[in-house]
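Excluded from the complex is one protein chain; the other protein chains are retained at their positions.
For reference, chains read A and B in written order, and residue numbers begin at 1 within each chain.
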Amino acid sequence: MSEVKENLRYSEEHEWAEAVEGKTVRVGITDHAQCLLGDIVFVETPEVGAGVYAGESMGSIESIKTVSELYSPVTGKVTRVNASLVDRPEQVNRDPYGEGWIVEIEVEGDLEAELGKLMTADRYRQIVD
Amino acid sequence: MSKHRYLPMTEQDEAEMLKTIGVGSVQELFADIPPSIRYSGVLPISGRLDESALLKHLRGLADRNADFERHACFLGAGLYDHHLPVVVNHVISRSEFYTAYTPYQPEISQGELQAIFEFQSYICELTGMKVANASMYDGATALAEAAALASGATKRKRVVVSRAVHPEAREILMTSARGLGLQVVEVGCRDGVTDLARLAEAVDDDTAAVLVQTPNFFGGLEDIRAIEPLVHARQSLLVMSVNPMSLGLLEAPGELGADIAVGDAQPLGIPASLGGPTCGFFAVSEPLMRRIPGRIVGQTTDRDGKRGFVLTLQAREQHIRREKATSNICSNQALMALSASVYLSVMGKAGLIEVARLNVRKSHYAAGRLASVPGVTLPFGAPFFNEFVVKLPAGTDVTALNAKLLQAGFIGGYDLGSAYPELEGHVLLAVTERRTKDEIDGFVRETEACL
Partner (left out) sequence: MKPEKALIFEMSRPGRVAYSLPECDVTEIETSSAIPEAMLRRKPAELPEVCEVDVIRHYTELSRRNFGIDNGFYPLGSCTMKYNPKINEDVARFAGFAKIHPYQPEESIQGALELLYTLQNDLAALTGMEQVTLQPAAGAHGEWTGLMLIRAYHESRGETRTKVIVPDTSHGTNPASATVAGFETVTVPSDAEGMVDLEALRAAVGSDTAALMLTNPNTLGLFEKRIVEIAEIVHDAGGLLYYDGANSNAIMGIARPGDMGFDVVHLNLHKTMSTPHGGGGPGAGPVGVKRELVPFLPRPTVIRREDGRYGWDWDRPRSIGRVKAYSGNFGILVRAYAYIRTYGPEGLRRVSELAVLNANYMRSRLSPYFDVPYPGVCKHEFVLSGKRLKEHGVRTLDAAKRLLDFGYHPPTIYFPLNVEECLMIEPTETESKETLDAFIETMIRIVREAETDPQLVLNAPHTTAVKRLDEATAARKPVLNCSCGV
């Protein structure tokens, strides 16, 4: 059973989003996703300042045996990337909702409306169970 | 046919096996092939020969070729007649190496994996680059892959290539550029090396890479220290194709600012073999590590903490990325890479320098002797390693000259007029450590006599 955290919003591509400050959301992949991928060895993130679009690829995550796209759950601009993943990509496996966060994005439109398009924890739990 | 030395099936085995399967005959196992597409005749292909007859037949074919053992070879143009230390063939004849598949099961493939790791180390050491892969088909396809990598890394669609790069490598680059939608711009030469003024004009902000070869196809050494700033000023990548043996003496591409260094390892203990198999090498600077095509071996530890080797960074590769892959290569030239490694182990630090120096001395001696032949000149002034161009007297038929040289026991040079119309009557000659003074003198005498 993978963990689904209560106060986050979820995309169908198994990313989570959490409002952190102002119009900024923090984004990572879910516990379920890191389980499926197995040992993560490299996270390719977008550059700070890059524009990203909800549902579109903004990077990739490599595990030993597979590679998968990293989709942005919201539309906006990247304001921070988790630089510690360069040396310790395993943080995504170990702590996907904490130290394994991937990027922060300043949402372009209305924050509540953008997050409202994503799933609640309950809905997401139904998908992964 | 009934019995064959490679087929252990006996009549009794066959009967028992068919019974286990539950069919009456082998033919029933093919019942799913529609009759309309079954082949009913006997294939019109070459007939069967017993072992003795086959040896005789192939010996006959081989004997109709003029080989480097019976002829003194002055032909290079990317493939050279260097000495092959006898040790190399002994090592690659170990069937644990040559009958193995790609090392997908690392626990029983540590020998191959360590050998490739050492090959990568050798290539990094020679080229001064940070990362090398397990090898490519050959130097020419490696150059085309370098262009593809540069395009992906810079997100630009234009590559600039010097006309002093091997014509066949440029042809392959053109073919592969068509597939990838790249534009290829050629820059001409001046005095046997890339024309720097024209190169500066050709590089723009949409240029993914500049591809140069040194020693170039004419044997001339390019002035990389002058080329590098022209390339990097536009944030393009510098791709250098190099002769690995020359790196015994010449500055390493990594020290000269190359982003990608490629080349063919044929000079390192690999027979010319009508052009293949040889072995391409491919090395990059650290930022390009995760974009390098092909296989890579990495060091790690096993469950007991013991050092071991595995294929790594596999998420780059075609079997995982499928249509998102940036290269479709799925093999390397492992056995040829092993040849190169054994060669470098044999030569060692001192031997590589010494063999390179012999090449310089013998080729410069030969060039000097040829320049003294009336009507023969050295048209280019650029420094060279073991290969150089001579211009023959006007009206010389190079094909006829080479035919006469062959009669006298020499394999003559490459007729540059075939790939460079402006160089009609120019011949490219290679002189390796294998050529003795007597052979060089004889070649010069014979050439003079034939003119």
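What we mean here is this: a residue touches a chain if its C-beta (ideal position, glycine included) is under 8 Å from a C-beta of that chain, and two chains touch if they have at least 3 such contacts.
In this text, all values refer to a predicted model and were calculated from it rather than measured experimentally.
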*asked:* If I consider the whole complex, including the chain that's not displayed, which of B:R295, B:K391 or B:H426 touches that chain?
replied: B:R295
*In the complete assembly, which of B:G276, B:P379, B:G425 or B:G442 touches the absent chain?*
B:G276
*asked:* Using the touch definition from the top, which of B:N216, B:S285, B:N332 or B:T396 touches the missing chain?
replied: B:N332
_For chain A, the residues touching the chain missing from this view_ = 39, 41-42, 62, 64, 87-90
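By our rule, only the chains that are shown with their structure count from here on.
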*Inter-centroid spacing, chain B versus chain A (mean Cα positions, whole Å)*: 44
*Give every residue of chain B touching chain A within the complex, in rising order.*
290, 314-315, 320-321, 324
*In the complex of these two chains, what residues of chain A are touching chain B?*
41-42, 44, 62-67
